[in-house]
Structures are given as structure tokens and as C-alpha cells.
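Note that one protein chain is taken out, while the other chains of the complex remain in position.
A and B are the chain letters, set down in written order, and residue numbers restart from 1 in every chain.
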Amino acid sequence: MDGNEVSLSIQHMTKVFPKGEDQLVALDDIGLEVMDGEFVCILGPSGCGKTTLLRIIAGLEKKTDGKIMLKGREVVGPGPDRGMVFQEFALFPWRTVRRNVEFGLEIKGIPPEKRAEVAQKYIDLVGLKGFEDSHPNQLSGGMKQRVGIARAMANEPAILLMDEPFGALDAQTRNQMQKELLRIWAETKKTIIFITHSVDEAVYLSDRVIVLTSRPGRVKTVHTIELPRPRDRASQEFINLRKNILDELEQQRQGI
Amino acid sequence: MTATQKPDRSDRSFFRITRGQASDYVLYAISLIGFLAVWWIGSIVLNKPYLPSPPEVLDAFIKSFDKEQAKAIGGLTMGPQVFASLQRFLLGFGLALVLAVPLGLAMGYSRIFEGLGKPIVEVLRPIPPIAWVPLFFVAFGVFLGPVMTIFLGAFFPILSNVMFGVKSVDPTLMDAAKTLGASKSKIFTKVVFPYTIPYMMTGVTVGLGIAWMCIVAAEMIGARGGGIGAIINNSSTIGLYNYMFAGMVMIAILGIVTVGISKFIEKRVSIWMGMK
Partner (left out) sequence: MSVNGAGALMKRSYVIAAVLLVAVVVIAVVAWAMLPTTDSSKTIKYTKVAPNMQADGIAQGSIAGGVSWEPYASQAVLSGNAHVLYWSDEIWPDHPCCVIVASNSFLASNPDVVKSFLKADYLANQWIADAIAHPDSANYTLLLRMGAQFSNVNNTVVASSLEHTKFTADLSPSFIDGLKNYTNDFISLNQVTTATLNQRGYSSVDDFISKYVDDSYLSAIDSVQPSTSGTLTNVNVGYLAGDLHQFARLVATNATVGGGTSLFQQYGINAIASSAGGYAAGPSEMDAFATGTVDIGYLGSPPAILKHLNNDIGVKIIAGANTEGSALVVSNDIHSFADLNGKVIGDPGLGSIQHLLLQAIAEKNGYELVAA
């Protein structure tokens, strides 16, 4: 972690969905802070609102109440300062890998040569050198997600939001991508907020794990994981941490 | 599977025909030959003047290009009539394309446009374009009358398909674009529009078929200004049904060729855009 600067700050954030005559409280008084360069996981059972939370941070949905500050400035609405990686990859099928990665740069109006340079850098970073001219439908799932990561990062956002990015991949690819992500994170020192419902993944990847309750979504606990990387899944500390969080979730599920 | 595999580009080559496709063509050939055989036998068995045999139709078809022979159908030779019909077709279809694509995009993307346009579209669409022919002839004359009919015929399929395309855009793609910094207008030009192109091509293919039907019907009903429809009409008046069939064969050929080209383009565009 570089310095102790707060990158993202969420204060008293609430999201309410109107539901007929009633209303559904999806997120209730969420407060959390993410430090610059940190890798944070938001963990919770399905339907606890973690995706909604991420989308509100990204600006794709509106919050009902509260404040979200990024590097000291309030954020409303989507923007290139918060890049996002999607579970379904969301690549533009008619564009090649290179042109997908260049998308954000095109929007910014960066000239073609500079664009190509930057795009190449990130394509190399995610390990897709040689596939610049392929179309998404020629790539495997893992490769597609690498493109997704490259595309988001090429825009050089302040934070990277990842919505269960490896959920659509098979177990082996998933593990591989986790390692790849850590490598990329180490090289770029990006602040990452990562959504998952896999405790194993959360413990493997993150500096801190924020556990949300479900309906309404509240911050239940925050676990700090101080294990050095690369982490050994077989180590006792790993297993303990995982068990703790799993138990916590199980209690939650049983309504304790 | 790591990122060290060389990308496979073989299915992106322009002309590739699989074994499956070859056997399809064999089936097509059998079907057509069978059809011809049934027609031929039928014409002999029935022996009616209104069902000429394939050789008679072929004979009339060839004769229709000759000025001397075509006196039989009032001096209308096939070559210039095909040209006349094609002219009208291209103009009417082009007009439909130019108007329906932007309108479809607007109506698919904007609630306001949709709300304003939908009632008019829904009222006009069910009226068969052919019903407008007598009016168009009087209002627009002998050349533009059929043109407007074709326009109406092709307009609605293109409009519908484009609208549908716009509405089918995966919302996640639009989300991705937003998080990459795209404004609403940039989302439209860089995400929605490219996404809609294959749908537009489908609309074009459908519209093409309808357009050919309209043009012949219009020329037949109007019975002025030539065109293949006029040949068909004249043949019926005189009772020379072999020429009538020849005209119909010509239309079939033109229809198959144009729709075939369109379908080919449609497929290739989809593949080329990676949206097969």
C-alpha cells in the first residue's frame, strides 16, 4: 500500500427501491473507506446488494441517500475515473481486441498513434500479445476477461471496480486469472474493489474483506488479511480465516 | 489455455463452403428439377392455354428480347422493361433505406420519437402497399407512382428491424461504455449504431422481397409506363400466357438475385463484425 490516502469514501449511503406501495431497502447506511492502492473485496450472499453497491459507486445507478467521495470529490454518474470489469465481459463484439481496449481512449479524443501505443502496453500487460486483431468471439472466457481488464485499465481510472469478474469462468481458469490479476495489480498498484460470493477468492485476493449482510445490505464485518502474497491455500492461517468468514455467513443465513 | 495460441482465422475467410452447404445445394437442385418436371407434365396433361409448358415459356422468354417478336405483346421488349422496373426499384428502395434507418434508430433509442411515431406507423403498416397504387399513380404519375409503392413496401420492414435492433442492444454494453467515459451521444454512435447494423441488413433482405412484389403489382395495376408488370398485363390481355409466364420468370430471377446478394452481405457483415 502506498501512503495512507483515502481513495474512496462512502458515507451513510442508502439505496431504497420502491416496491408497489412498500419499499425495499437494498442498502442501509453503508459506510466504508478504501485506501489508495488497496485491494478490497466485498463479500456476501446472493441478493445482499453487493452488485448494487458497486453499480452505485460506478455511477450506473442512483443512490437514495448518502455521499460517495473519490479522491476528495463527490461522484455522481458514471465516468472514466471509475473503470469497471463485468462478469459477462461486455466486450464490443464488432471490435477487435485492440479496438476494444482503445475504446475509452477514443472517447477521450486521443490521436490514433498514441492510442495504439497505450493499448499495446495494456494488451501486453494482461498477456494477450499477438491477439490484437482477434475478435471477441474467437477468444476463450479467460482471454475475454483479460481484454475487459485491459480495456478498463487503459483508461487509467482512479479505481477499478470488478463485478464477480471470474464468475463465468471454469475453476481452473478462475484460479489462473486470480493469479494474473494479482500480478497486474502488483505492477500497476491500482485501487481495486472486487465483488465476489466466494470466500476462498476473497481471502486469496484481498487486503480487506468487507462482509455485507443481506436484505437490507449493511456492513457486517471487515476482516483484514495480513498474509503475504502469494498466499498458500493450504496454510493454516488461510484455512482459519476462511472458516471464520464461512461460519459468519452461515450464521447470517440461519438468521442469527 | 493460455494466451500463447495463435488466433484461428480460417472461418473469417471470405469464401468458404462446408460439406454441409454442398449437400444443401444438391437438395436445392433436386427440388428445382422436380418442380420443373411437375410443371411440364402438368401442362401437357391439362393442356390448357393458361398453363404453358416450360419450353414454351423459355421460347417466349427468349423472344421477348427481340423487337420483332415482341410486337405480339405490344412492342414491349424485355430488356428495356427490366431496366424500367429496376430503375423504379432502386429509387424506391433507396428512398426507403434513407428514411427508415434514421427513423428506426430514433424511434428505437428515444421514447419521445417512439411515442410520436408509433401510432402513425401502426396505422399505416397494415395497409398493403398495393392498395395505394391507384392513388399514387394519379398523384405521382406513371414513373413515381410505382416508386412510392415500392418505398412503402420496403419502408416498414427496415424500420421495424432497425428499431428492434436498437432495443436489443445489451444494456451491459452500454454500461461498459458509460464506465469508459462515453456520453449519451457517443454511446449512440459507437455502441448502438454498430450493434444495429446486422439487424438493418435483415430488414433490408425482408424489404427487398416485398419491394419486388410491389413493383410488379404496381406496374400491372397502372398498366402504363412499361416495366415487367406491363409485359405481364399485356400478355394477359392478348391471351399469350407464355409471355406472361416469361415475365414472371424474369421477376423470379431478379428477386432471387437481389435477395441472394442481400442475404450474402447480411451474413458476411455479421461474421465480419464478429456477431454471428
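The rule is short, and it goes like this: a residue touches a chain if its C-beta (ideal position, glycine included) is under 8 Å from a C-beta of that chain, and two chains touch if they have at least 3 such contacts.
Being a predicted model, the structure only gives us computed values, none of them experimental.
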Of B:43, B:234 or B:270, the residue in touch with the unshown chain: B:234
From B:145, B:165, B:226 or B:247, residue that would touch the chain that is not displayed: B:226
Omitted-chain contact residue, chosen from B:82, B:133, B:180 or B:228: B:82
Which of A:5, A:65 or A:133 contacts the chain that the document leaves out: A:133
On chain B, residues whose C-beta touches the chain left out of the figure: 48-50, 65, 67-69, 71-80, 82-83, 86, 223-226, 230, 234, 236-241, 265, 268, 272
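Basically, only the chains that are shown with their structure count from here on.
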Residues of chain B that touch chain A when the two form their complex: 1-4, 6-9, 170, 172-173, 175-182, 186, 190-191, 194-195, 197, 273-276
Footprint of chain B on chain A - complex, ascending: 58-60, 78-80, 82-84, 86, 88, 90-95, 103-104, 106-108, 127-131, 133-138, 140, 142-143, 146, 151-152, 155, 161, 173
